[in-house]
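The structure under discussion is supplied below as structure tokens; questions concerning it will follow.
Every protein chain but one is kept in place in this view of the complex.
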Amino acid sequence: MVSGGVKITIKLFSALREALGESEFQLDLSDTSEASAPVDVASIKKQLSQRGAEWKEALNQPNLVHALNHKVVFTDAVVTEGDELAFFPPMTGG
Amino acid sequence: MVSGGVKITIKLFSALREALGESEFQLDLSDTSEASAPVDVASIKKQLSQRGAEWKEALNQPNLVHALNHKVVFTDAVVTEGDELAFFPPMTGG
Amino acid sequence: MSVALQSEAIDVAAEYAQLVGDSPGAAVATFTGYVRDHSDQHAVTKLELEHYPEMARKVLEDLGHSAAERFGLRSWRIVHRFGQLAVLDTIVWVGAVADHRGEAISACELMMDTLKTDAPFWKREQGPAGEQWVASRDSDTERRARWQSGEAQ
Partner (left out) sequence: MSVALQSEAIDVAAEYAQLVGDSPGAAVATFTGYVRDHSDQHAVTKLELEHYPEMARKVLEDLGHSAAERFGLRSWRIVHRFGQLAVLDTIVWVGAVADHRGEAISACELMMDTLKTDAPFWKREQGPAGEQWVASRDSDTERRARWQSGEAQ
């Protein structure tokens, strides 16, 4: 894949954004995912956790919420090209 | 009791007022009540029922509400001089 | 912490502003009732609301105070109209200010449910089919009973 492979958008909010110093970036799934296996949220968390101790800690806190294309999902949700995956702490609006 | 005896005020509302053609009048308890027995709501209903068939019917309908001095009471509530006793159908405000 | 009985239309915006201005809190719930254009069986074009003024005031004040105590309200207000009303006119407005949303919302619901069965107002509907007194509703009596059984909170 010459043009950079399978890209998704990662977004981080609230304490997670603050702890990791990033709010939005592109992630290329083809770099680390195995050739034919479908990529799910769990495998993306694993991939991002390799960026360092603070990433590992932030992405493995028990209350972490994951939203795929603006909908809260479990870690087995399958992620495909062009998706937007967000990580954040429990919501406190209202 | 030269000055007219033991008087209370009777008020009628809604369908009761309409059926009986009166909204407010004075009632002299000394006319009909027995000398020493306390007068209660039931005995006043009995006294007023003697005014005619329409009074008897109106005051004995099963849903009749009685309010003594602006508070809903049962028929055993004791009535004394100067009290205000109201009869009306179930309320339908709001 | 007050009751108004009035023949004029209810100015919802003014009532709200005054309720919140008097004692700001974190949570404000309101309810407004309007004249329906139909009853259970009939089309309705006008409504006459008869009331027992002294008792209505006492009942509404008692029920405001009791809601305030039960839900720890910072403030409350009940406005009820009487007299001649047209379709879609305001009939009743209640507002409750509390520290938390559950208290404010439940207080409004309690005030409305109790008001319906306990406050001495009687509706007389006028429509193409003539005039009649509105019958009380079993569903209102049931909603009222929930608050005594502890089913509502």
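Think of it as A, B and C in the order they're written, each chain with its own count starting at 1.
Keep this in mind: contacts are C-beta pairs under 8 Å (C-beta built on N, C-alpha and C of every residue); 3 or more make two chains touch, one makes a residue touch a chain.
All figures in this text were calculated on a predicted structure; none of them were measured in a lab.
The undisplayed chain touches these shown chains across the complete complex, A, C. The chain not shown here is touched by just one of C:3, C:35, C:119 or C:134, and that residue is C:35. Hidden from this view is one chain, which touches chain C at 12-13, 16-17, 20, 24-36, 88, 99, 101-102, 104-105, 108-109, 112, 143.
Hidden from this view is one chain, which touches chain A at 11, 13-15, 17, 63, 67, 70-72, 86, 88-94.
Here is the rule we go by: only the chains that are shown with their structure count from here on.
If each chain is reduced to the centroid of its CA atoms, chain A and chain B end up 76 Å from each other. Averaging Cα coordinates per chain places chain B and chain C 28 Å apart.
Multi-chain contact residues of chain A (touching two or more other chains): none found. Not a single residue in chain C touches at least two other chains.
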